[in-house]
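The next block holds one structure in the form of structure tokens; read it before the comments.
With one protein chain withheld, the remaining protein chains of the complex are depicted in position.
Letters A, B and C name the chains as they come in the text, with residue numbers starting at 1 for each one.
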Amino acid sequence: MSTPTTEYDSIRARLDDPETAIEDGHRKIEWAREHMPILHELRAEFERDQPLAGETVGMAMHVEAKTAALTELLAAGGAEVAITGCNPLSTHDDVSAALDAQEGITSYAERGVDDDAYYRAIEAVIGHEPTITVDDGMDMIAAIHQDYPDLIDTIVGGCEETTTGVHRLRAMDEDGELRYPVFAVNDTPMKRQFDNVHGTGEASLANIAMTTNLSYAGKTVVVAGYGDCGRGVAKKAKGQNAHVIVTEVDPRRALEAHMEGYEVTNMTDAASRGDVFITTTGNRDIITDDHFPEMKDGVVLANAGHFDVEVNLDQLEELAVETREAREGVKAYELADGRRINVLAEGRLVNLASPVALGHPVEIMDQSFGIQAVAVRELVENGDSYEAGVHDVPDALDREVAETKLDAEGISLDTLTDEQREYMGSWDHGT
Amino acid sequence: MSTPTTEYDSIRARLDDPETAIEDGHRKIEWAREHMPILHELRAEFERDQPLAGETVGMAMHVEAKTAALTELLAAGGAEVAITGCNPLSTHDDVSAALDAQEGITSYAERGVDDDAYYRAIEAVIGHEPTITVDDGMDMIAAIHQDYPDLIDTIVGGCEETTTGVHRLRAMDEDGELRYPVFAVNDTPMKRQFDNVHGTGEASLANIAMTTNLSYAGKTVVVAGYGDCGRGVAKKAKGQNAHVIVTEVDPRRALEAHMEGYEVTNMTDAASRGDVFITTTGNRDIITDDHFPEMKDGVVLANAGHFDVEVNLDQLEELAVETREAREGVKAYELADGRRINVLAEGRLVNLASPVALGHPVEIMDQSFGIQAVAVRELVENGDSYEAGVHDVPDALDREVAETKLDAEGISLDTLTDEQREYMGSWDHGT
Amino acid sequence: MSTPTTEYDSIRARLDDPETAIEDGHRKIEWAREHMPILHELRAEFERDQPLAGETVGMAMHVEAKTAALTELLAAGGAEVAITGCNPLSTHDDVSAALDAQEGITSYAERGVDDDAYYRAIEAVIGHEPTITVDDGMDMIAAIHQDYPDLIDTIVGGCEETTTGVHRLRAMDEDGELRYPVFAVNDTPMKRQFDNVHGTGEASLANIAMTTNLSYAGKTVVVAGYGDCGRGVAKKAKGQNAHVIVTEVDPRRALEAHMEGYEVTNMTDAASRGDVFITTTGNRDIITDDHFPEMKDGVVLANAGHFDVEVNLDQLEELAVETREAREGVKAYELADGRRINVLAEGRLVNLASPVALGHPVEIMDQSFGIQAVAVRELVENGDSYEAGVHDVPDALDREVAETKLDAEGISLDTLTDEQREYMGSWDHGT
Partner (left out) sequence: MSTPTTEYDSIRARLDDPETAIEDGHRKIEWAREHMPILHELRAEFERDQPLAGETVGMAMHVEAKTAALTELLAAGGAEVAITGCNPLSTHDDVSAALDAQEGITSYAERGVDDDAYYRAIEAVIGHEPTITVDDGMDMIAAIHQDYPDLIDTIVGGCEETTTGVHRLRAMDEDGELRYPVFAVNDTPMKRQFDNVHGTGEASLANIAMTTNLSYAGKTVVVAGYGDCGRGVAKKAKGQNAHVIVTEVDPRRALEAHMEGYEVTNMTDAASRGDVFITTTGNRDIITDDHFPEMKDGVVLANAGHFDVEVNLDQLEELAVETREAREGVKAYELADGRRINVLAEGRLVNLASPVALGHPVEIMDQSFGIQAVAVRELVENGDSYEAGVHDVPDALDREVAETKLDAEGISLDTLTDEQREYMGSWDHGT
């Protein structure tokens, strides 16, 4: 079939009291907007230049206040925008409703929907026949390629936000299956450093703390994976006086963690020593029934990677003699010997799916979304020049966003003199 | 008057659905209890030995799950316990109800009551004619001394939890006004290090982050005061990659902060540079109309000290042309030039009064409350040997609690040999 | 001319007491060798397989104990080796003599020689007609290209150790002037992370401390440049409780430093605030007479970049009314108003040219030199397959070295299961 025909209401039709929700959502978005100086700058430009006029942007993102600021910006730039969630637990219904109430924006995102409704919402967005896709986890790109390939001809390109999504897109690209250009927003220096390291690091730890009421000082925190997210979680946990153990499969990352002063070992060894386990790998089966039986009573397991497959909950369920909600957002699995293993947010992304979750910090998303916005603009302006496949965001765009941020912070840099440029470009100076 | 005659219902009578509240409260307390190994150990002993049999303990504490574990422990030790809050915004009604539902415990604590009801609840506790008082901020001790001095004859002694309370008790003691012995629980090495440094540090930052959705990386965080709490807040904020500025009035503390690598300056200078301000002084008027007009648009002010007087909100109100709730728990004051100053939790203790507040971390309070419990036991067993006034908790009790904790963590120490003891005690060894 | 005809004695001929020097040098090399597990492993392989048989390796490196361990390894692999220094102040004469005394090795390096002798020593090495060059700063590659181009035909390839050297080689490559393949050893993940970040960071700070007897706690340390070296210096200085200010010309690096919690500003602003200035840019004129007049009395200037041009000493000399040796390795420049500016190691690399300099830490160089060794082996084995120009070290070689190191440290990793590999390679999993 060429275009989805699914009937699916936008969020406002499904709420009991949409007016209050819109008001609450609007207030949340305003707070975000006020703390997003990069989007603030870009909005002035987008409103003036209307770079997205005539385009339709389909988004599958975590629908909360910061994403809303990006969504508004794209609409302000002239696009028609349709949006839904990229994780059933990360949507804020009030924000979704406040977006849906705006001219040029339709939102289908609803918190806590089942898998069927989740995918129907994605189809509803696709039904708008987007010319540009913006994904966080490539669910929309995948759905279009699998089910609505006829739409691909009119798609200029897409953006992908996450490590995991980019990883999977590259696999798809290698298989020759990716049929339009996609910017690996995740892979920009700005995104990797700030969103993955600082954003995931701070937000994951704060969410775990505020869900469990536990502290990090003196705790042994096991961080699975030492990519950008793992690096951030490990660094921030150490900064809260935890003892951090890192597990890895890659020798260079493992060595890097070791040289940073972390203890590095395998999960089998770490299982019996950790108090808190945080997975950041983007892979599956990181903590399994090889490990559960070794764990201490009362351990806390949380996922800061991507999908809910890093902790193998099926195996844990199998092992457990009883489960119960120990606290809001904490499910306790009791093993036969009475020990309890506490899983946060059903193994989903803890910084997005915990009961108090606010997602990534505002300023962090300002940087990521600044790149998204200029990448979307680039697709419209120069999309023709990109072949189908995964593309790095052009360096000049990434730098543009960094400069915008530094200006907003009032930070002054040195400037290369001509002599310095010449020196850096030369090779005939001696000792 | 010798005993309060106030009629004041316990919490269950004031709730719409006390049964659900009790159930919710019970579940919260169970989580706390499971993560408090010191209280766990002591409970076995208290249940067996009934050291508090015949005593009445009057408590004015933050009534939430961890305090409840202490309250239960005291009751398990044989005491009759009456409890109320020490801050109108820190009570969890469900926990209060769950306590009140237990044999031997009456709880008057209710969240959000006005000043009048707050003090009536304290009077209601005093109406139980406590033989031992346990305070967090000395409100109960003060009320007894001011209004019910006749009760003092039968009071064995008291415990005070906070820096500020101990400070005020010492002032009272110096004035010759303190008429029974009070243990300065706050001043034990265990309490100062763990509760003030780690507990206040981690909890304040997590609460601010989860109330505002802001991050610390790259932020300028101004910490007012470099006592134990300030030290913790500064250290943990640095550990989240903030740039930290410390303000102080004491030269040695200022020098200590300077030598630690923090920037140290006065508040007038810091006012224009900070993004987030956290007061930890226990004093009043730390941030005033000398400073508000210098601040950047969108700054966040939070209090991690004690009372809500550290930020002078009257003056801020005076300056503001408009105020509104920017987010739950965040009040925005808009100045005449459009700049906004965001105050968290009405200037009250952010880690106790923010909308997501859980109070100090569980394990931190396990340590503080372990000391409270053995201090209460000491008052019953040896109260006669203490004169009226502020007393340090005997060192042996503090060490007892440290050892209990290390045992629970499975940490093994070295042991001094006889030769080493002799060496340390001698003075005639040469170079 | 096609081959240098310079007469230049090897180091032993120039020492008063070569036997003692050889003995001292041998002891120094033995210490290094004992703490270089990667070279230890590779040596067993090289001795057995003789991969370099028939080759002549010309080296221009810092001639001290660690480099000696690499030199011995190359000789053990079957090569004839000729070596000289890459910085007149970094040579240890005893190590140079101990190398020269070994079968198959000739060393021309001598500490403190003048420019003329320095370049004559390079020519002497070139006179051996190397088939492989190993540089630290590309002086040998430059000399061959400029003065002995006829030799290029028989050169298989080269290795370059430093950021600055690689930078200049790329410039040369872009100009179409680089006529044989050169591995950018500096650019391997292993080298950048460990040598630049940890090695330069730790060694620079320790050398400054041990030359000046000053401490970092409470000091304001200005780090010019936030590349890998600057990152290391800044991180380690913060870890010693300094207040760190970073200066940069690149917006992304500046933003990264800002997000890490450092103060970022321009040198003009930093000049008046720093106590210690450390340049790490690889560029010239970082600190100039724009900045000297603003500096505090007694400031310390040190270079951890590459050449002695980062601090403009000509301008400083011009400004000074008097200069003297304030301590060994510290030259004090007195300005007209009496303020003194202290320059370490004549503005040369402080971790190599200070009076107590030992160069980079042993284990750090073990990693860098492990890569050098396998890169030289690769040139011999597969040199034909590389075109003239700058090449990245093949990833497999870099990983080989990381694995060797982890094995030596006894660190155990997790291993990807087939299911995990399949998952990471797939793109059709949903949420």
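The working rule: contacts are C-beta pairs under 8 Å (C-beta built on N, C-alpha and C of every residue); 3 or more make two chains touch, one makes a residue touch a chain.
Being a predicted model, the structure only gives us computed values, none of them experimental.
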| item | value |
| --- | --- |
| Contacting the left-out chain in the complete assembly, out of B:248, B:275 or B:378 | B:248 |
| Options C:155, C:206, C:316 or C:353, residue touching the unrepresented chain | C:206 |
| Of C:228, C:363, C:398 or C:414, the one touching the omitted chain in the full complex | C:363 |
| Selected from C:34, C:115 or C:422 as touching the chain missing from the view | C:34 |
| Among A:111, A:145, A:191 or A:238, the residue in touch with the chain that has been omitted | A:238 |
| Residues of chain C in contact with the chain not shown | 27-28, 30-32, 34-35, 65-66, 194, 198-199, 202-203, 205-207, 209-210, 212-218, 235-236, 238-241, 298, 325-327, 330, 340, 356, 358-364, 409 |
| Missing-chain contacts mapped onto chain A | 217-218, 238, 241-244, 258-263 |
| In chain B, positions touching the absent partner | 86-88, 115, 118-119, 137-139, 142, 146, 167-169, 171-172, 175, 177, 189-190, 193-194, 198, 247-252, 254-256, 258-259, 264-267, 269, 282-285, 307-309, 398-399, 402-403, 405-406, 409, 411-417, 419-420, 423-431 |
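As a convention for this text, only the chains that are shown with their structure count from here on.
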| item | value |
| --- | --- |
| Pair of chains with maximal C-beta contact number | A-C |
| Chain centre separation in whole Å, for chain B relative to chain A (CA means) | 36 |
| Rounded Å distance between chain A and chain C, as computed from the means of their C-alpha atoms | 39 |
| Cα-centroid distance, chain B relative to chain C, in whole angstrom | 53 |
| Per-residue multi-chain contacts in chain B, two or more chains | 217-218, 238, 241 |
